[in-house]
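Note that one protein chain is taken out, while the other chains of the complex remain in position.
Note that the chains take the letters A, B, C and D in the order they are written out, and that residue 1 is the start of every chain.
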Amino acid sequence: MNLPSLAFGVILPEIVVTATALLLLVVEMVSRPRRRLGQTAHAPVLITLIGLLAAAGLSLTALGGPMAEFQGMARADDLAHVLNLIVLGAAVLSVLLAWEYLPRFAGLSAEYYALLLLAVVGMMVLGKAVELITLFVGLEILSIALYVLTGFDRHHVSAAEAALKYFLLGAFASGFVLYGMALLYAETGSTFYADLAVRGQGGFFALTGLGLLLVGFGFKLAVVPFHMWAPDAYQGAPTSVTAFMAVATKAAAFVALFRLLQALPAVSAASWAPVLAVLALLTMTLGNLAALRQRSLKRMLAYSSIAHAGYMLIGLVTGTAAGLQALLYYLVVYAFMNMGAFGVVAALEPREPAALRDAEIAAAEGLFSRKPLLAVVMAVFMLSLTGIPPLAGFFGKLYLFGAAIAAGWTWLAVAGVLNSVVSAYYYLRVTVAMFMKEPAPTPGPAQPLLADSLALALTVTVLGTLLWGLFTGPWLLDLSAAVAGR
Amino acid sequence: MVPTTYYLVLAAVIFAIGALGVLIRRNALIIFMCVEMMLNSVNLTLVALAQQWGNLIGQVFVFIVVAVAAVEVAVGLAIIMAIVRHKDTTNVDEINLLRG
Amino acid sequence: MDFQTLPLLSLILWLPLAGALLLLIIFDERNVKSIALAVTLLDFVLSLGLLVGWVNDGSMQFVEDVAWLPALNIRYHLGVDGISLFLVLLTTFLGPIVVLFSWRNITHHLRSFMVLLLFQQTGMLGVFLALDLVLFFVFWEMSIIPMYFLIGRWGSERRVYAALKFFIYTMAGSALMLVAILLLYAQTGSFDWEVLRRTPLSPALQTWAFLAFALAFAVKVPLFPLHTWLPDAHVEAPTAGSVILAGVLLKMGTYGFLRFCLPLFPDVLPTFLPWIAVLALIGILYAALVALVQKDVKSLVAYSSVAHLGFVMLGIAGLSSQGLAGAVLQNVNHGLSTGALFLLVGMLYDRRHTRLLAEFGGLWKSLPAFSAFFVVVAMSSVGLPGLNGFVGEFTILLGTFQVRPVWAVLATLGVILAAWYLLTAVRGVIYGPLTNPKNATLPDLSLRERLVLIPIVILCFVIGLFPNLFFARINPAVEALRQDATRSAVVWQVPSR
Amino acid sequence: MPALLPTLGTLILLFPALGALVNGLAGRRLGRRGVAIVANLAVGLAFITAVLLFTGLNSLPPEARHVEVTLWSWMHIGRLQVDVALLLDPLSVFMVLVVTGIGLVIHLFAAEYMKLDDEHRPLDERHYGRFFAYVNLFVLLMLVLVLANNYVLLYLGWEGVGLASYLLIGFWFHRPAAADAGKKAFIVNRIGDFGLAVAIFLLFALFGDQAGNLAFPALFAQVETLHPNSPVLIAVTLLLLLAATGKSAQIPLYVWLPDAMEGPTPVSALIHAATMVTAGVYMIARSFPLFELAPVTMTTVAWIGGLTALLAATIALAQTDLKRILAYSTISQLGYMFLGVGLGAYVAAMFHLMTHAFFKALLFLAAGSVMHALHGELNIDRMGGLRAKLPTTYRQFLVGALALAGFPLLAGFWSKDAILLKAFEKAPLLYGLGLFTALLTAFYSFRAVYRAFYGQPRDLHLYEHAHEQPTGMTGPLWILVVGSLLSGFLGVPAGLGHRMGLAASDRVGLWLEPVFHTAAHSEHVTLNLELTLLAVSGAVAVLGILLAYGRYVRQTRWTLAVQDALRPLLPVLEHKYWVDELYLAVVVRPLRGLAQWCYRWGDQWLIDGMVNGLGRVAATVGAAATRLQTGLISWYALSFFVGVVALVGYFVWMAAR
Partner (left out) sequence: MSLLFFAFLALIALIGASGVILSRNAVHSALFLLLNFVVFAVFYIMLGAQLLGVVQVIVYAGAIVVLFLFVVMLIGGDIGPVRSGLRRYARWVAVVSMAVFLLIMVLGLARSLPPDAPAAMAPEAGSVQVVGQVLYTTYLLPFELVSLLLLVGMIGGVVLARRYRSPMEE
């Protein structure tokens, strides 16, 4: 036992975030002030933000550095660093969203942020894991933290319902993930990817195991037909959580799935790529079609997020470095535009929640007349989600579809662009409501709540949506090493 | 010596029974029990495989799964309690406010 | 000043956007109009600089070419040649006109309106200047956005339907073009127009890419039967929007054919161009007929656009020198005359808040100046020789006749119909007794409205009488284009010059 | 002097252009007097220039009377090299003289006439200026038409005069009939223009390599390379003929001209009688090298001319509107001209064109005077006995009618006879047709004279208020009277002229000789034949006049009996053979119906239905997709599990392979 020999540097950002969570709990425990609902607690938020930013800083400095491993279980490579940055960034934005939003319904802010931080850790682990048990634990950490966060607004029945659905189905899915892992173990007698790569034969165990793992991650990614929980959970959860889930969980799950797919060279891409392609097609098509008829803004965005998972799957289908880069690029872009869109939803939510904590699309009517800037910002997000240049969403799709076509998946790219057209309709409906309708005279929808922190988050995201595509490309990193699985 | 395959098949059957339970029962608690049963059957698979491969990885895995299951139960039951507070039921058919 | 090294194109391209940003930050709402006008005027003056430094050799001029997004070898590549030159000028020319027109009649959110107009201008200029396919596509799609909002917010009754239809229709059309662009890239490793036109492409790729590009452009033009978005969009849009839409936006489609479909996919042109021509022909006759029975003046003008653009497409599909050059010029002509028609209809609408033919009649009595302009502009649209429309139509038909006489003859029938429907409009609006008392007391055109129309009318005459000023700059580019388009290995009867 | 010709050619266009511009833009500020001065000055200067042109050209040897002036290059694309270029040759200068000469007279008349509007109220400055801007514009474009050195510029003039005609017919814009008539004129003309356009395309296709400028000399030099009667040439000429029938109101496109009488009377005189409508004749004459090589077309032209002459004359018999009678008479006379060019008698046709310009302008302007005198009344059934009230106008009208009727020694006599002579030589059938038409012409023109000026006033109220027109209006007409009386002597057949010792025999033919080279093939007509035919024509004209006298002044029983016998025909003639109705039923209505159908069913139902249907399908599928989202956990789990089975099944299948 020689502890100093352990490469803690590999998991330093995770340690920082964990420590922040613990610190948060301790501080809260020591100095628990009596707070009324509606009062904002600044200390936990600031601590959280500092922790997240510190971890992000660590990941950023590590970027481009040599690959390192922690006992063959966690691998710190550029893929992991990029994922960390995405997850941490999403978390920061989510915290900004929650800052003034959370006190509307909950006083337990320290717990909230602690759970958020721990979910972040889970996701970061997911991104680094190169061993099945680690992967499983990471997955469970993030899942369970998110179950709780989904139901965090205990006074609200839809939150509880969302949490229950998410939880029951999540646990159900965990069973399949676990079974899949067991079968991989059956194939190779090991849980280390390194061993899987060497010993995997591509027989029944390997293929079925991979299939079951696909199912499990498909669940996390809300891939059709494993998506059904998503609209409900997204709608019921506090908006700050929804936004975080939609972005960060996806990112982590994608990276984990990517690593898994690369871990079994014996199972050729020819066997799983068509499956993923079909799933991608189903996912984007169903997501977009179902979004067409939604009246709730949040639920519409939930379906939209399903559809976007479909687009992103294309990046995995290709199995190329270009595909992965496009996928990561898209995740960044998606983080900007989706977090932003949910930020506006948070602003539009009624302060006295009805049965469903929800912003109807109708709530946005005449927004341009009431809050022009907010409407413009939302329009930017909507158009970016549609994939209209020069917004970042377009470039995300450009790289994704480009990678698909370069890898020979032209039909998938065609499906993708056609889906974008379908999606235009429901995104535009929001702009129609905001710009082309006038608010009902009486009783008009409440004035949107636009706190400073939310404004900051929206500024960041809208700038990102506007400029990211124009001034950056997916050449951020050479990820071919990650693609090779080494 | 019982062949490992027997254990695997038994585990698969119990896994399937658990899954079926999830599909056809309407009591959230029982659904949850079925999920636990599924996890358990995988545990059995892992332990059997550990013996098959002659290493401890499977056992370690199960150890950790047990811990995970415990946490899941704690959180899950809390969530079910939360629902019961609002709706006074564990019948999942009545929990469909969110749909469409 | 050395015009060829100055980044003139970038200046022209980005000035309106910069102006839009300026409008967003200035404090005083009253200055919005003046600034918008100043910006568009300055942009026009800048674009005139293109004529000063022009080298008439058919190649790209004022080229700017720097790496933009190296990941996919996407470049910021701008250039202008005889084909795009006058479209750029048309765009910058119409800029101040629509700003001036909207001076009074946009009563709410003027600032946003002007911002969108300027934004729109950058988008359209970008389409005409971009020589990188991705850059082109970015501008192409970008130019939908402001128009969508212009229609949707400032339009008339069915504006939401029209705006959505416009957006989704055009986006659907161009969706597959993106795939085609990426396919081209996958095969050649470049998005650059200059590279692609020199790279031989496989026949299959040419086929699919042509179809995808053509679909996008055909929707924009619009080519029959993809035209139904246009009457809706035109009718519902505010006047400035209709002017931009008819004046410039539609030209993006025909320009796309000229710039991309012809030079990049020469091998499949013999297969597809006849079909394009047939559609154009149907469009000419069909839209003219439909225009005949419109009750709404604006929708009549909208259908006339379809018919007129059919001529342009016919000229393009014939691949003759005269047809192509005529098509290029006819783009400009249509922009001017239909733009002016929309302005006139807009002036009517401002006065009466209706556009139904039945509501008018005998306006010559109360609005003599308006009527005079209306007649001149209608005649320009009818294709009266001496005015601009004739030069374009005549050269197109003459050129087409050299290749496909039957097409040309049938299309010439469309000229008769054009006279019919436009004179029906003229007859309905300004002729006849002044039966509706509401029309009796309308004020005639104000100085501002005259200022809007006079430059257009003057230009109509200039083009009609001295088209060689334009052809001289168009011809070399057209010849270069013909060389590209006919380099095919396929046996293809090349029309003589 | 010859060196100045190009400058003169430019100037002659410049004057009316300036006139139109000044009157159009500043008409209101100039006042009526200023407008009239500007307009008349413009045309007057143009006329002077035309005379100078004539003398200048005349000073050249005949074979050198051919000056091409390129003003600027117009459309140069590839081998298309069209310029704005003028051709000064005897033919064009002849036309220029007619246009500016008659134009000047009519301008002078109009300066007075247009002081009142159609309802006999003073016309305000703005519209007065507008009117003269239009007519100056017309003169400009007509000059462009006749001076153009290529088909494209000719086309410009061709459509341009159509525009002027459209604007002037609809000058009283508030009158629905006027507005509709203008529109009809333009559209019917467009149908003809279609022919001209396609002809140009075809010519370019044939000769574009050698004659890319489409100029007449260059083209005609190339025509020689074609075989006579080659199909393309027949096509070209038939298309040109189509254009000519439109502009010159021949079968089948004559229907617009009677309606065009809605325009102010000076317009009817200038455009719809004297000048514009003759453009078709001019154009065919100008293109004679093409037509010569297409005898089939020539025959067609002749027959169209002959039949139109007859048809229009019969219709004129039954009309009661004075201007309409004149309009049909114009159509009929244009038919003669077509007959002439169709038979190769270009000179005769041009000669008739000129004389017709004089007497028909005279008739129209005189009719205008009558109309003014009667406060806009044009129905001859309500006139009668005006001779006493309007003596000057009566005399002027009478001269015009005599000339039109072909009364011996008057203008129409000579020119009509020149054509009939040719017909007699070449196509006796057509000669008979022409002669019969001449009889009808004499009859209907004197029917008008007698109905209007003789007998008892049929509407006393009108009669009471009738008054002679001021000299500002009647004065200029005397010029036309002189022309109608004497211009015929410019074209006395050479042989006869020689015998009569006339110094000016066949002046027209001589002047046009360099263009048509006619001298070569009109030698063999004997003097006797000439004289016989002249006598016959004269007799026919007198007979016609007498018949009219008998019917309308004497009311002899047998003429009434004849009329009774022909009564069944009357409705046919009154309704102008129902040609308008036929066109409406066969062309206009079906097209409008088709248009309506295209719009309703094609655009709105089929195309838009498909577009919106696609959207609706998406929405329906979307609704179905959301129905899957039942909110039930069991259902969600089932969906999940089905997915698992499918996926695992696939992978197991992969493993088994």
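For the reader, a short list of remarks on this structure follows.
The rule we apply is simple: a residue touches a chain if its C-beta (ideal position, glycine included) is under 8 Å from a C-beta of that chain, and two chains touch if they have at least 3 such contacts.
Everything numeric here is computed off the predicted structure, so don't read it as measured data.
Taking every chain of the complex into account, the chain not shown here touches A, B, D. For chain D, the residues touching the chain absent from view are 632, 634-635, 638, 641-642, 644-645, 648-649, 652, 655.
Annotation for chain B: contacts to the undisplayed chain at residues 1-10, 12-21, 23-27, 29-30, 32-34, 36-37, 40, 43-44, 47-48, 50-54, 56-57, 59-60, 62-64, 66-75, 77-82, 84-85, 90-93.
By the touch criterion stated above, the residues of chain A touching the omitted chain are 1, 6, 11, 18, 21, 25, 35-37, 70-71, 73-74, 105-108, 111-112, 114-115, 118, 121-122, 125, 131, 133-134, 136-138, 140-141, 144-145, 147-148, 151-152, 154-155, 163, 186, 203-205, 208.
In this text, only the chains that are shown with their structure count from here on.
Comparing chain pairs A-D and B-D, the larger number of C-beta contacts belongs to A-D. The centroid of the Cα atoms in chain B and the matching centroid in chain D are 97 Å apart.
Among the residues of chain D, those touching two or more other chains are numbered 615, 626, 629, 631, 633, 637.
In chain B, 19, 22, 28, 31, 92, 95-100 are the positions where the chain touches two or more neighbouring chains simultaneously. The residues of chain D lying in touch with chain B in their complex are 626-627, 629-634, 637-638, 641. Every residue of chain B that touches chain A in the complex is listed here, in rising order: 8, 15, 18-19, 22, 28, 31-32, 35, 38-39, 42, 45-46, 49, 52-53, 55, 57-58, 60-61, 64-65, 68, 71-72, 75-76, 79-80, 82-83, 85-87, 92, 95-100.
Those residues of chain D lying in contact with chain A across their complex are 615, 618-619, 621-623, 625-626, 628-629, 631, 633, 635-637, 639-640, 642-644, 647-648, 650-652, 654-656.
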